[in-house]
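As you look at this complex, bear in mind that one protein chain is not there, while each of the others sits in place.
Chain naming follows the written order as A, B and C, and within any one chain the residues start at number 1.
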Amino acid sequence: MKQFIVELINDRFMIAAVLLFGLGFMNLLLQKNLIKKIIGFNVMDSSIFLFLASQGYINGRIAPIITNGVFDAEVYINPIPSGLVLTGIVVSVSVTAFFLALTVRLYGIYKTVDFDEIMLLINKEAE
Amino acid sequence: MNVIYELILIVFLFVCAIGAFLSERLLIAVVIFMSYSLVMSVIWALLQSPDLAITEAAVGAGVSGILFFITLKRIHALKGTKDE
Amino acid sequence: MLPYYYNIPAVSILLCMISGISIPLLSSGRRAYRLTLFVSATVTLLSALLMYKVIPLNEYFTYMMGHFPAPWGNELSAGPLEAMMGFIFGLVMFLSLLGGSMTLFHDILPGKQKFYFTMMNMLMAALLAMTYTNDLFTGYVFIEISTIAACAIVVARDTPKTIGSTIRYLAISLLGSGLFLIGVVLLYCITGHLLMPNIQTQVLRLVSTGLYTVPLTVVAGLLFVGIAIKSALFPFGAWLPMAHGGATTTSSAVLSGLVLKGYIVMLIKIFYRVFTIDVIRDLNVTNIMFACGLAGMIYGSIEAFREEHIKRMLAHSSMAQIGYIFMGIGLDVNLGVAAAFLQIMVHAFVKPLLFLCAGRLSEVYDHEKSSYRLRGSAHKDWVAGIGFTIGAMSMVGIPLLGGFAAKFYLVTSAMMNPAKLWPALITLMISAVMNALYYMPEVIAIWTRCELCTPNPVESNLGFDLISAPLLASGVIFLGLNGYTMIQVIQRGLALL
Partner (left out) sequence: MNIETNFFKRLNDWVNGEADRLFPELHETDAPKPPEPVATIGPLPNKDVLFLTSYQAVALIVVIGMVSILLYTVYKLPLFGVADNPAVNEVVERYVEKGLEETGAVNVVAGMILDYRAFDTLGESSVLLLAITSVMMLLLKDEKNTDPDEELIEAHEAVIEDHNRDMILQTMTIILMPAIMLYGIYVILNGHLSPGGGFSGGAILGAGLILFASGFGHNRVKKFFNMKTFRTLTTIALLGYGVLKTYSFLLGANHLPTGIPLGTPGAIFSSGLIFVLDICVGLIVACTMYGFFSVFSRGEI
């Protein structure tokens, strides 16, 4: 049991990322309000990036800025994940902006932000 | 020493995430979400990736927070504030 | 020095991106339309040149983007299959733009037409990059580009229904790309690489040493589910009919003809170049594909049968065709995957033809969409009538047409796999009958004379009458006639992957 706790503490970021992903994913699906859905989507996305960036970290090493001529790789952490996550953060911001723009337009038309209500109104219009 | 900081921050992340979804007023949910992305940028700093910390702080809390506020204003969800 | 045609993949992707970026500088929507037409035409010619060079030599090359070789910099990889897909993407994009231009300029407000063409160019670049990429994270970035661009061209029509269906489409396909990203991240954790050949060496080492087998199966599952969500396979395809039904004719033609296929081509490439197809078969991901494919064929056909709105009926039938493709891949036989590829190519020609002709036919009775009231519309617009008839017959599987060739090779590949023979044959038979049950009444309806209807005059759109309908129809007939040579070329290409 103690060994399990030590391992839990050691892998804290990955477990936190997976649980946050579950939380965000659940809210993306179950929340009725569109704004809450978008927050859920943001939580889900940033948890994936937390998982990726925590893969790059190596204990006891510093950020990959080459300072005063120290070149060997044992001093710095792995730079690739932070490069990928940088791209990911900007992608998730632009997608959130698109999502919010759609919500504003939907409110303009249906005067409600409740996703199920909107879908029912659309189906009612379709017949 | 770092481990304790990170554990506290992770607990705070969970508190923010759950708080953002349980709060019934949207304004509070957005504010809590901005603090969530602020804590996330502190975690990036602790994980030795400063680029991400600056970007997440400026983009996560800054710009997407503002976009959320304007959307709330446009869907008349700001109860009792200047908008009313 | 590299032979000159090695640069074609990179040039065609960058050409589309730069033209997409520079469209805001143009003054009017029309000019942006002409630029997009020119760019898709050049991409078609370039890919044709690449096909002409690569297929006889049966050559597969990788192309370094920038100064740094494989594991360090980005890379593109092209072979006969990718060249063919690039050619089809360019050609069908060109023809759908040309064919649907009338409704395009009618549906979208003048101020916003330029935005629409930026989206089209970027979608073109994303489709090409997804087929040519040799790097998983570049694949993810271009999947995001194609998601935003696809949702934007659906919402370009600005009616309440399209906005509602777009938000659902965006939410579900973001879920799909999120799962795909988790797959790429997990793969990076266990293999340490992002470039497909390097990952393959690591994966084969892991499989042989039996290390990390659980993460490997989860990664294969996640990549499959992510792409299945985005290409509207059966359980995940709820967003497709509303999104494709409501959009303008060109958008729905491009969406159901090309965008759904771009993801599947990337999945096939990942399965062949990252996991190698036998590893995938051991992880029995292909059985899930087979089951979902069968269910998709039945569900899509039943929904299309019940549908009254002609465009939504076509959207449902694309869900059924996606089921065909995944069933082909799931047959565990190389000929099955080749037949799936042929089905992709046939469907990339047939569906835009059907959407364009349906759009023109519905204009005869001032945008009347219900199939019952489209009676006798073919007499007023006979080009669209003939095009629709050819497309419907190919979907039903009349010999000498593309649909028949694809179904024929699906059946022969099912024969080669006795375990999955009977379910495949039965579902193929049922869905062929269902296809006939909802396409044939359509064809009969548009050709029966109708005295008391009041069709309004049809403005002739030369681009549609002279170029796009004939070319799409001849593409279908060409694929139907020499299906055998196509299967040979595809199988050689698959062997090279």
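Details
Assume a residue touches a chain if its C-beta (ideal position, glycine included) is under 8 Å from a C-beta of that chain, and two chains touch if they have at least 3 such contacts.
These figures come from a predicted structure and were not determined experimentally.
Every shown chain that the unseen chain touches in the whole complex is listed here: A, B, C. Per the touch definition above, the residue from C:33, C:89, C:142 or C:388 contacting the chain not shown is C:142.
Panel shows chain C; residues 1-2, 6-7, 10-11, 14, 17-18, 20-22, 24-25, 63-68, 71-74, 109, 111-112, 115-116, 118-119, 122, 125, 129, 135, 137-138, 141-142, 144-145, 148-149, 151-152, 155-156, 158, 163, 182, 186, 188-193, 202, 212, 214-215, 218 of it touch the chain omitted from the view. By the touch criterion stated above, the residues of chain A touching the omitted chain are 7, 10-15, 18-19, 21-22, 25-26, 29-30, 54-59, 63-66, 71-74, 76, 78-84, 86-87, 89-91, 93-95, 97-98, 100-102, 104-105, 108, 110-112, 116-117, 120-121, 124. For chain B, the residues touching the chain absent from view are 25, 27, 49-51, 53-55, 58-59, 62-63, 66-67, 70-71, 73-74, 76, 79-84.
FYI, only the chains that are shown with their structure count from here on.
If each chain is drawn as a node and touching chains are joined, the picture is a simple open line. Here the two chains linked by the largest count of contacting C-beta pairs are A-B.
Centre to centre, using the average C-alpha position, chain A and chain B are separated by 12 Å. Our note on geometry: chain B versus chain C, Cα centroid distance of 39 Å, whole angstroms.
Centre-to-centre separation between chain A and chain C, using Cα means, comes to 29 Å. Among the residues of chain C, none is found touching two or more other chains.
Across the interface of their complex, chain B is touched by residues 9, 12-13, 16, 19-20, 23-24, 27, 31, 33, 35-36, 38-40, 42-43, 46, 49-50, 53-54, 56-57, 61-63, 65, 77, 81-82, 85-86, 89-90, 93, 96-97, 100, 103-104, 107-108, 113 of chain A. Those residues of chain A that touch chain C in the shared complex are 21, 25, 28, 34, 37, 41, 44-45, 48, 51-52, 55, 80-81, 84, 87-88, 91, 94-95, 98-99, 102-103, 105-106, 109-110, 115, 118-119, 121-122, 125-126. Interface residues of chain C facing chain A in the complex, by the touch rule stated above, are 137, 141, 144, 147-148, 151-152, 155, 160-161, 163-168, 170-171, 174-175, 178, 181-182, 185, 188-189, 194, 242.
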